[in-house]
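All protein chains of the complex are present and in place, except for one that has been dropped.
Going by the order they are written in, the chains are A and B; count residues from 1 in each one.
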Amino acid sequence: MNSLEPSLPSETMMPRLLSQRPRSYWDNVLASAVRPWAVKISVAYLVALSLLAVLIPFIANSRPYTVVVSAHNSMQAKRLYPLFRSLTRLDLIVLVWAGVVVWCVLHQWLTRKESDLVRRRQRRWRVMILAAFAAIALTTLIGIFRHNVLDVTNYTRLVAEGKAHGAIFAPIKWGYADMEPLRRDLINKMPMPGHPLGTDGQGRDVLARLLWSARVAMSVGFVSQIIALVIGVFCGAVDGYFSGIVDLLFMRFVEAVEAIPTLILILIFVATFGRNIMAIMVILGVTGWTGYARFVRAEFLRLRSLDYVAAARAAGLPLWRVLFRYMLPNGITPVLVSASFGFAGAVTIESGLSFLGVGVRPPTASWGQMLNEAGNPATVFRWWEAIGPGLAIFLTVMAFNVIGQALRDAIDPHGEAL
Amino acid sequence: MLNYIIRRLLLMIPTLFIMSFMLFAIVRFAPGLAHPGAGGTTGKLNSRQAQKEQELEIKRRLHLVDRFGHPISVPMQYWLWVRDIAEGHFGMSYQYDEPVLTLIAQRLPVTITLNLIATVIIYIIAVPGGMLAAVQRGRWFDRGFGFLTLALYSLPSIWVGSMLLGFLANPQFLDWFPAAGIHTTDTSHMTYFQYLGDYCYHIALPLVCYVYGGFAVLSKQVRAAMLDNMRQDYVRTARAKGVGNWTLTVRHIFRNSLLPLITISAGVLPGLLAGSVIVEQIFSIRGMGALAYKATFGHDLPVLQMVGLVGGIIGLLADLITDLCYAVADPRVSYE
Partner (left out) sequence: MNNRFGVKDLFYVFLLLALLGAVLLEVGQSAYQGRQIIALQGDIQRLNDMQMRQLEVLKHIENSLAVLPSHLRSTDVKPVRGGAVATEAGSGQSAKPIRETLPDGSRYVYYPRPPLSSHNPFSRSDYAQGDWLVLDLNEDPSTLVPYVPQGEGAYLVQGYVLETLLIQSSVTLQWEPWLAQSYRVAKNGLKIWVTLRPNVMFSDGVPVTSKDVVFSFNTLMNPKINDAPMRSSYTDFESCKAINSREVVFTLHHPYFQALANVGALQIVPEHIYKFKRAKDFNNQPPGRLIGSGPYVLQGWQRGQQLTLVRNPRYWGPAPTFNRVVYRFIESPQASMQDYLKGSLDAVSPRAAQYTRFTKDPQFVKHNIYYNYHTPSDGYLYICWNLRLPMFHDRTTRTALAMLVDRNAIINSFLHGLAVPINGPFSVFSPQNNKQVKPIAYSVAEARALLHKAGWVKNSDDILERGGKPFEFTLTIPSSATTLAQIAGYIQHQYARVGIRVNVSPMQFEVMLKRIDSRSFQSYCLAWTGSIEQDPYQIWDSASIADKGSNAGGYSNPEVDKLIAEARSNLNTTSRMHQWHQIQAIIYHDQPYLFLFQQYDMMFINHRFRNTKPYGYYGINTGDWYVPLALQKYH
């Protein structure tokens, strides 16, 4: 902890004095963290997983992108777009937010050459706020005007029976809840052509469910960590700012939350407030913020004892301005290290909760819930349903841990602990 | 030193207060608190009068109303709750219709024993592993070891548990291990050693689930502590003096690295306790974790509350012991 010296944010304090385009401390950290091949693979894996989470309706869906259906009573054929028509509200909202994030990242990338730091920062903020507003507005619009369409036409059969043609199907012809309940030969079957990972107890395609689960895992991790981050950074900052008796009491609170075993605390919340995916996100956020708070608090306490803060105060800047305007942005960058581990933890806990049967609601797919179904003692052990989800959780958590560790090594080359 | 200990203990009081109030509040304001529980699980119907009586009785037990059915104020409720706990009345479980204290007394030893055994095993395999990695720093063994520990750390216990149970304790594949419990159902005719052997046979698979994660964390710590010491001046001095490599590693570096290891030992336990919910569920072990799990499904809030409280107190004690160990063991730390 004592070796965080390089994080002095001196560049941002006096940007105009520098003639060269400066590389921030964070840029340095990133550059050195991404160097190992394991990290590159991890980043690639996570990007792919995120893309999968966003684009999954276009990848695993029983409805074709487009198809020409000949109606039974009239002779004229009609071109339909069932996949696009049946996109749910949630699908669209996820798409919108993902688009916004991509836009922001792209913008950052495009403006990286800008030499005027202050202007760059202003522009970036402007774009981000604009993007957030756009996303919120679009979400509201979708929420009001979009209805979820109920379309259970079996297009595969239509095509097979010759009642439709010209269909373009998604790469995987199954959604997460599609089943043929009346066909016993499709229930509980080992891998076979058409179902490369077999089917589950309700005759649903395991591969499709495996891929759809990525969305649950990523969104739970993402949302819960944002909630935890906001609460943690806010509490930690306020606490580090006030210190003294507030700090003393607040730390007792943090201790109290941390002392109760995480999973049991979460189970108490689940038993009390019921279960659904939103509640799980919030509960994970509400119970997972203490690490961030500790981190930010320590950072604040360290920073406020530094000479230049004293100098800034002597120059007439109020302490809160120094701390919140200049310290906070630099204080939270290292927090992203714990965010990486936190994300891994959230994925683990979500899968654990779903495994215990208190996570997502059926028919939503989740890795943990699939594992639970696979090993349900009341039936036979479906190894084909257990291997995929387990591997997926493992790889995802591993990727986050690799990145987190690389970041930490870059920040603090001597700290070796996990 | 005494000062420090007293201060540390005093600081625990507000923590304890906050924690207990938190647990009290979550459960107190939960919907469905005074519902008569799983009485009708079998589908048998209670008469309405009986149901009302039962509800009132539960409210009385929870101190929501007094003897005459008048409501009690919230701070007073909290006070009565704390008083009850202090007197050893932990409330009644809805599901089992037994005192929560009895349930916890039944289950806590199972969980704690398993966790202690797991802790010992973790130390036994992690210390040599971490040492070796530190000595071999930068070589292939160290790299492989680093990767292995990270992988083990990332391995979800639900997967490991399911696969072990599905492949090794299942007539469908290999029926090598028992699928559930920590004992054969009939242990009455066993001698002590048979009993112990039976126990070891039963806990083998659950232990694997407990151990691998802890091993990853601890061996990393060992390696880090060793490396930290290797960089110290005294090592260079010793080398210059001509102390042999092996002697140096074992007698000097390792000894000095032991300090953090001993102090974190208390911290290992709470982590394992949380993990026991999943492991006990997979292997049907009737411990604290399984109790919490069943209580979640049965909406058995008094049990959950108390499991949380006991877990929390164990966590706090572990913190305390860690700090005290550190204070006693490390004269370099000052406590003012």
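The rule is short, and it goes like this: a residue touches a chain if its C-beta (ideal position, glycine included) is under 8 Å from a C-beta of that chain, and two chains touch if they have at least 3 such contacts.
Just so it is clear, the structure is predicted and the values come from calculations on it, not from any experiment.
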Practice problem: Specify the shown partners of the omitted chain in the complete complex. | Solution: A, B
Quiz prompt | Hidden-chain contact residue, picked from the options B:Gly91, B:Gly298 or B:Gly312 | solution = B:Gly298
Quiz item: Hey, which of B:Ile72, B:Ile117, B:Leu168 or B:Val235 is the one touching the hidden chain?
Solution: B:Ile117
Quiz item: Considering the whole complex, which of A:Val29, A:Leu229 or A:Ala271 touches the chain not shown?
Solution: A:Ala271
Quiz item: Of A:Leu52, A:Leu158, A:Leu336 or A:Val380, which one is in contact with the hidden chain?
Solution: A:Val380
Practice problem: Among B:Gly144, B:Gly181 or B:Gly244, single out the residue that touches the unshown chain. | Solution: B:Gly181
Quiz item: When the complex is taken as a whole, what residues of subunit A touch the one chain not shown?
Solution: 147-152, 177, 179, 181-182, 184, 187, 201-203, 271, 274-275, 357-358, 361-363, 373, 376-380
Quiz prompt | subunit B residues that touch the omitted chain in the full complex | solution = 31-32, 35, 37-48, 50-51, 53-54, 94, 96-98, 105-106, 108-110, 112-113, 116-117, 119-120, 123-124, 127, 165, 169-171, 175, 178-188, 192, 196, 199, 250, 254-255, 258-259, 262, 284, 286, 296-299, 329, 331
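Everything that follows uses one rule, which is that only the chains that are shown with their structure count from here on.
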Quiz item: At what distance in angstrom does the C-alpha mean of subunit B lie from that of subunit A?
Solution: 28
Quiz item: Which residues, counting only subunit A, touch subunit B once they are in their complex?
Solution: 38, 248-249, 252-253, 255-265, 267-273, 344, 348, 351-352, 355-358, 368, 371-372, 374-375, 377, 380-381, 383, 386-387, 389-391, 393-394, 397-398, 401-402, 405, 414-418
Quiz prompt | List of subunit B residues in touch with subunit A within their complex | solution = 11, 14-16, 18-19, 22-23, 26-27, 30-31, 147, 149-151, 153-159, 162-163, 165-167, 170, 172-173, 179, 216-217, 220-221, 223-224, 227-228, 270-271, 273-275, 277-278, 281-282, 289, 292-293, 295-297, 299-301, 304-305, 307-308, 311-313, 315-316, 319
